[in-house]
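A single protein chain has been removed from this complex, and every other one stays in its place.
Let's turn to chain A:
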Amino acid sequence: MLTLTSPVETPLHRLPAGAKLAGLAVFTLGLFQISNLWVLAGLALALAALQLSFGRRFASHALRMLKPLWPFVLVLALWHLWTGALADGAFLVLRMGLAVAAANLVTMTTRLSDMLSVFEMLARPLSPLLPPRRLAMAFALVIRFIPNLAERMALLAQAHRARSARRPGWRLVVPAALAALDAADQAAEALRARGGAD
């Protein structure tokens, strides 16, 4: 399965994932303390320059990952054109963009397995409730079964199209949920037959 990690190797890829996440937390909390538009604009320029310094391919990947924000940028733009407080609008757009772009930078420079190891480490205090091996098994099961379920959904959609001219849409949800429940029962039996999940 494709992850959001950038294939372009950067120096940031070599930093430990935990340190990057801690840095991001500090950055984001700090970001919400800033009240000056020009400080934000400076930060945005610095972040853009950093991403451009990793090459065009990396920068355009970073830009694509900001795309889901545009409806909100549109809403803010219309809102602040209406109220006339344009500087406030620019401030909010910049802050939102910076918060998301910084987080995306961490995602793009950290491998999925490293990120999951950090999560498993963070969950360690919960180990009496949630044994670490069971958590790792759960991650593995989900990653294994997403393509499997997606394939079944595609087959169900094809079967529906063979019978009907209408789009399958939500009609797939019941058979997909049943497929998930059946797969869960089969996987449980298979795990038990191999000595359990722990």
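Note that in this section a residue touches a chain if its C-beta (ideal position, glycine included) is under 8 Å from a C-beta of that chain, and two chains touch if they have at least 3 such contacts; residues count from 1.
Basically, contacts and distances are computed from a predicted model.
Q: Name the absent chain by its UniProt protein name; which of "Multicomponent Na+:H+ antiporter subunit F", "Heme exporter protein B", "Iron-sulfur cluster-binding protein" or "Biotin transporter" is it?
A: So the chain that does not appear here would be "Biotin transporter", according to UniProt.
Q: Among the options A:Ala19, A:Leu52, A:Val75 or A:Met121, which residue touches the chain absent from this view?
A: Of the candidates A:Ala19, A:Leu52, A:Val75 or A:Met121, A:Val75 is in touch with the missing chain.
Q: Touching residues of chain A against the unshown chain: what are they?
A: 1-5, 21, 24, 28, 65, 68-69, 72, 75-76, 79, 88, 91-92, 95-96, 99-104, 106-108, 110-112, 115-116, 119, 129-130, 134, 137-139, 141-143, 145-146, 148-150, 153, 169-170, 172-174, 176-178, 180-185, 187-189, 191-192, 196-197
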